[in-house]
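Read through the structure below, which is laid out as structure tokens, and then see the notes.
Moving on to chain A:
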Amino acid sequence: KSDIVVALQLEPPHLDPTSAAAGAIDSVLYSNVFEGLTRFASDGSVIPGLAASWEISEDGKTYTFHLQDGVTFHDGSAMDSADVKFSLDRARAEDSANAQKALFDGIESVEALDPATVQVTLSEPNGSFLFNMAWGDAVIVAPETIADIKTAPVGTGAFKFSNWVQGDKIDLEKNADYWGAPAKLDKVSFKFISDPTAAFAAVMAEDVDAFVGFPAPENLPQFEADPRFQVLVGSTEGETILSTNNKMPPFDNVKVREALAHAIDRQAIIDGAMFGYGTPIGTHFAPHNPDYVDLTGMSGYDSELSKKLLAEAGFPDGFKTTLKLPPPSYARRGGEIIAAQLRAVGIETEISNLEWAQWLEQVFKGKDFGLTIVSHTEPFDIGIYARPDYYFQYDNADFQKLMADLAVTSDPAKRSEMLKQAQETISKDYVNGYLFELAFPTVANAKVMGLWKDAPTQATDLTAVYWED
Partner candidate 1 sequence: MSLLSIENLSLSIHGAPILRDVSMQIEPGRILGVIGESGSGKSMTAFAAMQLLPDGSVCDGRIELNGQEVLDLGEQDLCRMRGRDVGMVFQEPMTALNPIRTIGDQVAETILIHEKVSRGAAMERAAEALRRAELPQDRFPLSRYPFELSGGQRQRVVIAMAIALRPKLLIADEPTTALDVTTQAQILDLLKRLVAEDGMGLMLISHDLAVVADLADDIVIMRKGEVVESGPADSLFRTMQHPYSKALLAASTHAPDREGAPQDVPLLQVQDVVRDYTVHMRGWWGKTTTFQAVKGVSFEIRKGESLGLVGESGCGKSTLTRAILGLEEVQGGSILLDGQPVFTGHHANRDIRRRMQVVFQDPYGSFNPRWKVGRLIAEPYHLLEQPPAGRAKARAIAEALESVGLQSEDQHKYIHEFSGGQRQRIAIARALIIKPELIILDEAVSALDVSVRAQVLDLLADLGDRFGLTYLFISHDLSVVRNVTDRVLVMKAGEIVEQGETKAVFDAPQHEYTKQLIEAAPVLPADVA
Partner candidate 2 sequence: MLRYFLKRLLSLALSLVVASLVIFLALEVVPGDPAAYMLGINAQEDTLAVLRDQLGLNGTVVERYFAWAGGMLRGDFGISYTYRTPVAEMIGERLWISLPLALYALVLSTLIAFPAGIWAASKRGSAADVTVMGVTQLGVAIPNFWFAMLMVLVFAINLRWFSAGGFVGWDAGFAAALKSLTLPAVALALPQASILARVMRSSLLDTLSEDYIRTARAKGLSRGQALWRHALRNALIPVLTIIGMQFSFLLAGAIIIENVFFLPGLGRLVFQSISARDLIVVESVVMLLVFAVIVVNFAVDMAYAVVDPRLRTRR
């Protein structure tokens, strides 16, 4: 068998990974159709992509990329340094609609030295530049086909785009002229099934061969018990947190936030909302990261302590606040559990379930919320705590300085030390309630091999997938 039907929960709104935040675009296209200079490997490490190798200047400001030989776009044209320059310049241009424009902020200039060499100059050293270039928002596109990219994407990957039935599926087919190791499958269909029940039914009825990012953790034990299926539970970059509006009274009082942290029983949330899937965290950092520090002890579940802290902060009888929940089930279910737990220490929450659009409007842009639950799935994003205007409005000058320093530090040991310090700072300040690292379940036919287990980025890399006989 050389074709596969892979189900995903969300359908991409369009097919240009460089002009929308929607992770669904990357889920379908990243690495399959589009590639960047660097790329994420399945374990999250950054490895060479279209750039076979690179040199970094002494001052850390100039990157010279040597491109792979013989790379062609799916329309047959060659991929060369001009395309790289076009892609990067387009992403950082004034009128760019790139959703992650910040990735390109430090770039001063991009030069095509010769067809196979590109030089990128930064305004100041940036330790995460190679990491940044691995994002789906930094993939290399061709100027000739850019006009139709949203419906007919043309990339350099091992699969080429063939068909899109909107609302239903996207088909890819094997790129016979791929520059690297060719894909093992001839045809790939991504099907979009948003409803968790429908997802369960589709897998059970074997309508789909794999469901990447299976939305209902409660069904996983059943699949595990069924020899027809395999279940891969991987890690993600999704720190699921009880975001707290740090500027809104009474959450501007660190005692209140501490009380909040102790009122929450993480394990009950993981069990109740995620049916046991998820790793407890005590800070905003992925546990599988080598620099992770386990700080869960700082916010252990202790409702008596929580009540005491509340009383000290001047709220012996608790208070009322809002809890605004976006659609994913971790938030909806987690929210109900947290509301019940907070009620036990006297904090009444008024739950409102929002759609993403409303959540963005009210919570993210309007900062009109007391509490919310959301999973921050961007990799390595502790930097958001250095942005005082970010929606949870944490404003700590020390932390901001720490991050600024980190950006210009490239010594791994020092970086590691600084990162640990950062994790401790936000944990000590109880900025948000840190709940768990989202698990990434994939359910597949037992005979499908080569699927990614973890999700270091939102991608469904199928280049190495094959059917066992």
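Operating definition for what follows: a contact is a pair of C-beta atoms (placed from the backbone, for glycine too) under 8 Å apart; a residue touches a chain by one contact, two chains touch by 3 or more; residues count from 1.
How were these candidates chosen? In short, all candidates are chains of the complex that A comes from, given by their letters.
All figures in this text were calculated on a predicted structure; none of them were measured in a lab.
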Seminar exercise, completed: Of all the listed options 1 or 2, chain A is touched in this complex by number 2
For this session: Would you mind writing out the residues of chain A in touch with candidate 2 in their complex?
Result: 11, 13-14, 20-22, 94-102, 150-151, 165-168, 191-195, 197-198, 201-202, 204-205, 207, 327, 355-358, 360-361, 364-365, 378
